[in-house]
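Removed: one protein chain of the complex. Kept in place: all other protein chains.
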Amino acid sequence: MINIGVIGYGYWGPNLVRNFSEPPESQVVAVSDMNQKRLALVKNRYPAVEVTGNYKDLLSNPRIDAIAIATPVSSHYELARQALKNGKHVFVEKPMTATVEQAERLIEEAERCQLTLMVDHTFIYTGAVSKIKEVLDSGRLGHLYYYDSVRVNLGLFQHDVNVLWDLAVHDLSIMDYLVGVDPQAVSATGMSHVQGQPENMAYLTCFFENKMIAHFHVNWLSPVKIRQTLLGGDRQMIVYDDLEPSEKVRIYDKGITLNDGKEHVYQMMIGYRTGDMWAPQLDNTEALRIEAAHFVECVQQKKLPLTDGKAGLRIVRILELASKSLAERGKLVEIKY
Amino acid sequence: MINIGVIGYGYWGPNLVRNFSEPPESQVVAVSDMNQKRLALVKNRYPAVEVTGNYKDLLSNPRIDAIAIATPVSSHYELARQALKNGKHVFVEKPMTATVEQAERLIEEAERCQLTLMVDHTFIYTGAVSKIKEVLDSGRLGHLYYYDSVRVNLGLFQHDVNVLWDLAVHDLSIMDYLVGVDPQAVSATGMSHVQGQPENMAYLTCFFENKMIAHFHVNWLSPVKIRQTLLGGDRQMIVYDDLEPSEKVRIYDKGITLNDGKEHVYQMMIGYRTGDMWAPQLDNTEALRIEAAHFVECVQQKKLPLTDGKAGLRIVRILELASKSLAERGKLVEIKY
Amino acid sequence: MINIGVIGYGYWGPNLVRNFSEPPESQVVAVSDMNQKRLALVKNRYPAVEVTGNYKDLLSNPRIDAIAIATPVSSHYELARQALKNGKHVFVEKPMTATVEQAERLIEEAERCQLTLMVDHTFIYTGAVSKIKEVLDSGRLGHLYYYDSVRVNLGLFQHDVNVLWDLAVHDLSIMDYLVGVDPQAVSATGMSHVQGQPENMAYLTCFFENKMIAHFHVNWLSPVKIRQTLLGGDRQMIVYDDLEPSEKVRIYDKGITLNDGKEHVYQMMIGYRTGDMWAPQLDNTEALRIEAAHFVECVQQKKLPLTDGKAGLRIVRILELASKSLAERGKLVEIKY
Partner (left out) sequence: MINIGVIGYGYWGPNLVRNFSEPPESQVVAVSDMNQKRLALVKNRYPAVEVTGNYKDLLSNPRIDAIAIATPVSSHYELARQALKNGKHVFVEKPMTATVEQAERLIEEAERCQLTLMVDHTFIYTGAVSKIKEVLDSGRLGHLYYYDSVRVNLGLFQHDVNVLWDLAVHDLSIMDYLVGVDPQAVSATGMSHVQGQPENMAYLTCFFENKMIAHFHVNWLSPVKIRQTLLGGDRQMIVYDDLEPSEKVRIYDKGITLNDGKEHVYQMMIGYRTGDMWAPQLDNTEALRIEAAHFVECVQQKKLPLTDGKAGLRIVRILELASKSLAERGKLVEIKY
């Protein structure tokens, strides 16, 4: 049995408490939040859980094995660092930290203490993304040409981070998991429409080796909600629409064929192939439930999480450099590893 | 009665011939194409129309008042220039020319000869775009924050121009008409996946004054066909989906509200407003029919076309600079006027 | 404060307990269920609520003002009757009873005891149905020609009632509320595909005065989930799609126009009119929450519920006669009032 303490009971914290409470292998023993009303909610729903306005009560609580952090990103590093220092395993919300440097330090600290550090890249644990990974690994898409995602809706404007850190973080973590290689450079554009506030819409291009390219469109000011990703391979292609109630993942047996030909008969060179479409059945288990169980398993068996500190770092690195490019209106920023 | 000669009977030429043949005010008297099979098609459908393998027969034909040009973009300038020199009005396919310099010369030549020069920015003449223009002009969207379009499908790969010149040209001409102001800088990214061929997918950002931003996503290698444009204003927003059979234009009474507030109570500053959606009835008349009639009217009454040479130039200018940015992976290119 | 006892904690009971617990004007004090595992769930989530395996404990509990019944339909009558006899107000699941006779007796008993009898026709309390009612009452649809609904999906096969009692009950209650007049005859067809089980798919036509007609398609064995209703008026028409995430209700300014003309010029008589479409913003409050508050208000202020016993009776009457027609493969069954 793993005992969990949760710091932060705002938007996402209740999901963490619920999902760490339900499995038999873990239980939530304490929750901290600076807002007393939020703590009253905890007490109402979970009378047996301790509540406190001071997160340090959790860090010093010897019954607690692991800390789950669901606070604004600016506090992630400090809270996670202290948790590790106090011998607690850490499960931290995305983005893992506010800077690359912080991410690197956390990874180092977790390794030093031999404690589990896992970042909550929730989508990785959905049935849809698992199935896409399986399809990609089977090789049926062939060589991957591009990854294109759109994640737009109306609200909720964040005040401390731009829309890339809030929305693109999901897509970057999905892409990172699916593609498995790191981008070499980024170019981002966008705009803030509210004086003094971070960018509320942004477009990010990631360049990879071998002509692979990825693009991300995120927007807090869209009249309609869109969650659509295209993956184009040289043999097959995928459309992943997270708002589809039943067929979220569609695999199209479509593509181009390149024929050898003399250079002057251009029209002969490229053929188009269209075939069947297939929408595989997906596992509908709540992603966070699978993820919570995975965290518990990693802690108990000292395994490396699928979304470990290094995964968190990779995403933070792209976000940091993308924000830099964004500030310079599309300037190409190379990524050093 | 205006007599038209059509140069080029490939993909789009048949539409020009049909639409200039039907109205009582114009008729097609001759068609030229280098391919005899295409000319046989003309003869079969329009026995009364003269056909020729040499476009110069059209230019020297005294019965012909105007030349419609539907050939590859690289030939537009030379054909249009010669037509003007021979005293013919010109209706030319988009993009108007292959370079800004060519566009400027054509405009100059047309003005000098007092002949009509019109570019076929077809979408401007659709019921959908007309209605959006009407809504924008009514002011109900408020200040326009952004324009975002996606135009992707599988094929047809062009060999002489990249995907911006082939697909984004449509969206740029729509934006130019709707927004009515010129961008100040562009940044474009993209990729060619076929060795030795132009870019088959691209992302283009246009920066405007007053925090307006526009973005264009075009792709010849998408498993699904998407034709979707979002226009975000500070009061209302529009979704224009050209593939919707009936409700192509939807106006959403949605937006954010900015409240005065002390700076430290960030959460108070931005409110979200959602209201009704309205899909106005659209005129379903074929755009090219309206456009053909407009060209004839402009020629007869010496009026300036809605899509005149200057409209053609504005689009070519963006395409030229976008291609430059594309080659330098997102480098910001300022536009001088 | 109204104290509620809930009988039955199966599929729907948890929603009743939650919605009667949250408002300040009511609280759930006890829950009965024959299944001990279900009672353990109650105890876990609501430690302060009494649980019992015997519903009679609720009827005899002097603290309890009202009984909410969420058991199989065959038990509704007996439970509701006993509750009224014990001086409790009654909130009962749909269909209200298994027969017309039972429904009539319950209404009589509630009137005699001056107690509130309300049936849970949940959809009446949704923002979508409220808005449609408002539109209908405004007269903009003109004379209502037809009501057509489809409610199909895969599962859950019921064993005690046919698919009309399980699914059409929703649509009949919506129609009853919206249309406000009673059908004069019914004709139903359908089929049972599982030996010894009730019909799993059915089609029901209701005939009204003045050429109004209603039709209901319900099916437990559909590969896709559909929840779509069409309302056709002589001036405007409505499409209500309950699965649409945002625009559930669409009002079409479409219809036919009848021109006076000599009888032999048939083609002149009917014109078609198409205009704008309008999707009004809807109240997203959970229907059961509004409904629970309405029940409490009716009890406290001795008001007649919107969905009173007579509304329950009207639906049961149609279901009873429709089942009779179903057994005789479409035979017309007149309804006597």
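First chain written, first letter: the chains are A, B and C, and each begins at residue 1.
Just so we're on the same page, a contact is a pair of C-beta atoms (placed from the backbone, for glycine too) under 8 Å apart; a residue touches a chain by one contact, two chains touch by 3 or more.
Just so you know, these numbers come straight off a predicted model, no measurement behind them.
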Review point. For the chain omitted from this view, which of the shown chains does it touch?
Key: A, B, C
Practice item. For the chain that's not shown, point to the residue among C:S187, C:Q281 or C:T307 touching it. Key: C:S187
Point to revise | Residues in chain B touching the chain absent from view | key: 47, 224-225, 243, 245-246
**Study point:** Missing-chain contacts mapped onto chain C
**Key:** 145-146, 148, 150, 152, 154-157, 159, 185, 187, 189-194, 196-197, 201, 203, 205, 207, 211, 213, 215, 217, 219, 221-224, 230, 232, 234, 237-239, 250, 252, 254-256, 258, 263, 266-267, 269-270, 272, 274, 325, 328-332
Study note, to complete from the structure: Across the whole complex, the chain not displayed is touched by chain A residues 246-247, 253, 274-281
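Here, only the chains that are shown with their structure count from here on.
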Practice item. Taking all protein C-alpha atoms shown, work out their mean, then name the chain whose own C-alpha mean is nearest to it. Key: A
Review point. Does the chain B and chain C pair touch with the same residues on each side or with different residues, judged by whether over half of the numbers are shared?
Key: same
**Study point:** chain A on chain B, rotation in degrees - Cα superposition, rounded to nearest 5
**Key:** 180
Review point. Chain A to chain C: how many Å between their CA centres?
Key: 42
Practice item. Between chain A and chain B, tell me the centre distance in angstrom, where each centre is the average of that chain's C-alpha atoms. Key: 38
Review point. Listing for chain B: what residues touch at least two other chains?
Key: 274
